[in-house]
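Have a look at this one.
Missing here: one protein chain of the complex. Every other protein chain is in place.
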Amino acid sequence: MKPSTPGRKQSNVGLAPGTLVHVGEKKAEKTVIKAWLYNSEKLIEKELQTVDECQELKGQPGMNLWINVDGLDQIGIIEKLGGYFGVHPLTLEDVLNTGQRPKMEDYDSYIYAVLKMMLLDEEREEILIDQVSIIFGTNYILSFQEREGDAFNPIRDRLKNSASRLRKNGVDLLAYSLIDAVVDNYFLILEHFGEEIEDLEEQLIVDPMPETLKAIQKYKRDMITLRRSVWPLRELINSLQRTESQLIKESTQIYLRDVYDHTIQVIDSIEAFRDILSSMVDVYLSSLSHRMNDIMKVLTIIATIFIPLTFIAGVYGMNFEYMPELKWRWGYPAVMFAMTILGISMFLYFKKRRWV
Amino acid sequence: MKPSTPGRKQSNVGLAPGTLVHVGEKKAEKTVIKAWLYNSEKLIEKELQTVDECQELKGQPGMNLWINVDGLDQIGIIEKLGGYFGVHPLTLEDVLNTGQRPKMEDYDSYIYAVLKMMLLDEEREEILIDQVSIIFGTNYILSFQEREGDAFNPIRDRLKNSASRLRKNGVDLLAYSLIDAVVDNYFLILEHFGEEIEDLEEQLIVDPMPETLKAIQKYKRDMITLRRSVWPLRELINSLQRTESQLIKESTQIYLRDVYDHTIQVIDSIEAFRDILSSMVDVYLSSLSHRMNDIMKVLTIIATIFIPLTFIAGVYGMNFEYMPELKWRWGYPAVMFAMTILGISMFLYFKKRRWV
Amino acid sequence: MKPSTPGRKQSNVGLAPGTLVHVGEKKAEKTVIKAWLYNSEKLIEKELQTVDECQELKGQPGMNLWINVDGLDQIGIIEKLGGYFGVHPLTLEDVLNTGQRPKMEDYDSYIYAVLKMMLLDEEREEILIDQVSIIFGTNYILSFQEREGDAFNPIRDRLKNSASRLRKNGVDLLAYSLIDAVVDNYFLILEHFGEEIEDLEEQLIVDPMPETLKAIQKYKRDMITLRRSVWPLRELINSLQRTESQLIKESTQIYLRDVYDHTIQVIDSIEAFRDILSSMVDVYLSSLSHRMNDIMKVLTIIATIFIPLTFIAGVYGMNFEYMPELKWRWGYPAVMFAMTILGISMFLYFKKRRWV
Amino acid sequence: MKPSTPGRKQSNVGLAPGTLVHVGEKKAEKTVIKAWLYNSEKLIEKELQTVDECQELKGQPGMNLWINVDGLDQIGIIEKLGGYFGVHPLTLEDVLNTGQRPKMEDYDSYIYAVLKMMLLDEEREEILIDQVSIIFGTNYILSFQEREGDAFNPIRDRLKNSASRLRKNGVDLLAYSLIDAVVDNYFLILEHFGEEIEDLEEQLIVDPMPETLKAIQKYKRDMITLRRSVWPLRELINSLQRTESQLIKESTQIYLRDVYDHTIQVIDSIEAFRDILSSMVDVYLSSLSHRMNDIMKVLTIIATIFIPLTFIAGVYGMNFEYMPELKWRWGYPAVMFAMTILGISMFLYFKKRRWV
Partner (left out) sequence: MKPSTPGRKQSNVGLAPGTLVHVGEKKAEKTVIKAWLYNSEKLIEKELQTVDECQELKGQPGMNLWINVDGLDQIGIIEKLGGYFGVHPLTLEDVLNTGQRPKMEDYDSYIYAVLKMMLLDEEREEILIDQVSIIFGTNYILSFQEREGDAFNPIRDRLKNSASRLRKNGVDLLAYSLIDAVVDNYFLILEHFGEEIEDLEEQLIVDPMPETLKAIQKYKRDMITLRRSVWPLRELINSLQRTESQLIKESTQIYLRDVYDHTIQVIDSIEAFRDILSSMVDVYLSSLSHRMNDIMKVLTIIATIFIPLTFIAGVYGMNFEYMPELKWRWGYPAVMFAMTILGISMFLYFKKRRWV
């Protein structure tokens, strides 16, 4: 998970605000547009070949329209689409600029919400971050994503069920559902992190290595990235709850309260993980000190036992002519015995100090 | 005490909100439902065999009804019970999902409060965390717990006493009493922690080991978990105090102020423990440094005394033909004497520097 | 100064709220009740033998009544006293529970304030913490303390002076004076700490020992305890200032502003001490590193000088038959000279690197 | 990037407020004044030779006037200019004092905004910080900079295009554009920092040196400097958004919201960089410990293997007359063999402990 770089780049610095440029990595080959036209009675699902087909779908009385766009490279398409639904150029600029901070803006005729979707790519053990823009008015909702593949399939399935709440309600409930799906995925990500961090803790106890610290730091940053996505999301939902816009019905408010709670739970878990990771750094550093102590103990024990003994041996290796001990019959065994005693008592001393 | 994992799991990600799934560890074998029907004059206590028996008990004029459910596995029972009392599906979803953050929600016809009950299992030296959900309306109160065994027995005893305030007042006082019982138990947990931390401090002074640090970190996390339960509890009680709901009588407000104070005391103690634990990490790390210093001192003293002596012995072990000292009658004793003097003065030097 | 343990204990967990139990250490042998009945003209001071004597003193028109109770063990007395003045059971529960956090509660007919009095026992170099409860209505004021001996003697002296403001004003000014006396004592405690910390700094520079760190940690905790007493005190006074209660006259407000300022000064000093103590930990840890460096330098110098010399001596101690140097007339002096030069240059090298 | 020193200096301490003195480094040789007089139909661009030419340009009906001043040394010019447009002396004092904190002040007849422009000098790898003051009234806008060369050329180009929004709107949109240009440049600076920090991380892993730490500290300070520029900028824009001044039209508000978002993104990135840099210090310190461990391991292995062997050699170098081993035919090979075995088993022991 790379921290999303700040939104504006050399490419659009200096341009007039509202000039449309796609800022961000190119993630999709082509732009795919799908539409769902639905009410409680019928549902039409359609992949659009050209953006102009929107015009027919748009504004059918009693029908809600959801248009989902995957891929942000073809600026022309997005500009056209924005034009059909009367989207402000600044909104479109934000849609195209994938360095947005999650936020919600109320443009009277529509509400614009941008958030970060995180998907766990289980195969490659990687987390994909996509920016999702949601624009919804009275009976239409536009969603923009950076690439195909998202967290919205369960919603599409529910849409097919004519008895579902989604079909019976307006696009504000659909907008809520999209946000809810994004938040639900954060729980999966957190669970994934939870397991990884548990592994890391195991490793920290068994054999702490520089790699362990690097991994801890990596998760700390991931938490920062995650937090940067979720904190503003909380404000976003809060703004949606308190907006005076007519676009959000009262019955939807109770659901927003629910997803707001989930966001708080996510933030809570992130903070807990951060605390855990921070204390893991402490444990890591202290384990380095412990290891150093262990190394030093070995050195000290060996040196402290043998250096005095070597000295004694050195003494009897001197070549003085008058060294009576050297002539003694039991001199050698006596010295060897003394040295053994000395060595053992040194060892016992260390044993007593619990160094061995 | 394991940090409660965030509430939503793979099992219910993607489901429509309001779909009932039990999220969390299975803690109870079966679901036990008990009911207390009371007013100031009489009290009927009953264990219900089927949830349908509720219907008879419900809505008896002038009587308050408390239904307590232990065990959240049998979703059908809970769904039925919720149905009888007009509980919103989102509330029931929260009741079943044991990863909730304590919160209070006002649904006009009833108030829903969810909190974390902590019980000290003295035998196994373990802290059990159960989620308690309380739903109360005008004359009924439903409580849901993850398993049998709770902190409410004193309340049940007081209920039996027809002179008690509980019997003379509405269910709002009972709801308060349940919350108060939960908060009271936090004090027991804190006392338990206080003693354990004192033991740990003792150990830190006597013989700091990696295990000591691990224990400190464990308690730090426990404090985080505890704080995560109590902080939102404070908001919960605050919301109850400021709610405009008719369900809480004014006479109950004064009691809520009391339990609010207790919550602040708990938070206060948690913060104090956290400060203490943090400074224990400092003490631990500095004690590692001290120990290293001690080890190094021993090594340095031994090496510094004997290495020069060994050198001298080495000099007189050289095989040069013309080394007049070697022929001297008192050469050997003189060298031995010189070496003794050197060793002793080295030792005194270290004594002066307070290394010995 | 031991951090006051949280208020509720096993002894009263589970009891109905409002049940009177003395929670806390027993500090007084018996309960002493003293009364002062005063107005600007006369003053009656009296030690009450039984609590019933209060009834006569109570409610004398134009007279203010101050009843001071030392010792909280005899619950019966306190209950009776509370009864005479219409004190709510929850207030009495708080009076008896010495684990309270300072707070102020407005019960319409009276105001209840609880605070922590700290007295410096100069002989035993100890700080005594007592809980003081103040209850005052229109013309009476009750104060409860854990034991005899308090900070209120100057107030009692002032009461005797019929020209003093205390005598001319209502009990609200007396209540203020009691609070002011408690806050004034915090300054004495802080001064005491200031001196102790200065001593500690001296010691930190001269000879840092594990005991020094332990002392620093002790003072850090004392500061936490102190802060826990003073922070809520600030809120308490703030609440008194902003209360709409008729019990506090406007002329008293200006004095409350004054004691509020003092409280802020106390908090300020506590924070400054905390900062100082924190940086002392840094100094301590760095001094450990310094000392280690010093030890290592000694070892390194000795080893680095003598190990190569010992090697040279070892070379000429080898027993090869063909070692021409050994036969040379000036071999021995030459080697000795070379070794001396080597040793001196090593030493000069260390001198240059400022290790010596 | 040097942290801008606080605004007032010895040179103007003690002067009456409103006395004009240029405080700050002299960055420009001479003062250059350029004017743009424009409406949707025509545009006159002119470099003024004397400040008096302003008077003619000023107040032409239906025309907007932008006067840009580069260089703050010639106080006379700025004083005159301020006089023509009725600028308060305190404002001019702030314009001249380049130690300002970004702020916005509403003087009824005009709005004064001061901000910090940061330009990346790519050649010299340096960041230039200039103070930009913007004063705008109903139809004029004055901008002051410390030197020539700024971030406003794209705006000048857009001004030349008669179809641009700038030409069709009032000076408030031009003021917004200037602020927007300044904020856009922060993104360039951040991108630059992002790359440098990435390089630093690489270096931290490959070969951490004291220089690395110095660089980390340098970037930390740069982040502080940057934050000190951007945080107040956020308030500035916020104030502009909420001002009740008639000078900012409603249509401009939506653009201010946009630049406000960008400012938040900048702050967000700064905080993320700060977190990253902080954890890099941790990594650096732990890498020092690791290296120490590595050094100690080498020393310990060598010493532990050879010190006992040297002792054995020393033993057989003793000159006792009765040492039977010395006479044995296979004594020497046996000892050599024993020493080899001992050395190898020591080595294997270290291998097992993963020290090698």
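Of note:
By written order: A, B, C and D. Residues from 1 in each chain.
The working rule: a residue touches a chain if its C-beta (ideal position, glycine included) is under 8 Å from a C-beta of that chain, and two chains touch if they have at least 3 such contacts.
Predicted, not measured: the structure shown is a model, and the values here were computed from it.
Looking at the complex as a whole, the chain kept out of the display touches C, D. Touching the chain that is not shown, out of D:L96, D:L256, D:I276 or D:M318: D:M318 (per the contact rule at the top).
Contact with the chain that does not appear here is found for just one residue of C:L20, C:M63, C:A303 or C:M336, C:A303. In the full complex, the hidden chain is touched by chain C at residues 151, 153-154, 158, 164-166, 177, 180-181, 184-185, 187-188, 190-191, 194, 205, 254-255, 257-259, 261-262, 264-266, 268-269, 272, 275-276, 279, 282-283, 285-287, 289-290, 292-293, 296-297, 299-300, 303-304, 307-308, 310-311, 314-315, 317-323, 354-355.
Against the chain not displayed here, chain D makes contact via residues 3, 5-10, 13-18, 88, 90, 99-101, 103, 105, 207, 210, 213-214, 217, 220-221, 224-225, 228, 281, 284-285, 288-289, 291-292, 295-296, 298-299, 302-303, 306-307, 309-310, 313-314, 316-319, 323, 325-332, 335-336.
FYI, only the chains that are shown with their structure count from here on.
Overlaying chain B onto chain D using CA atoms gives a rotation of 145 degrees, to the nearest 5. Although chain A and chain D share one sequence, what matters here is the overlap of their interface residues, and that overlap falls short of half of the numbers used.
Look at where the CA atoms of chain C average out and do the same for chain D: the two points lie 43 Å apart.
Looking at chain D, residues 317 sit in touch with two or more other chains. Two chains count as a pair here when they touch; such pairs are A-B, A-D, B-C.
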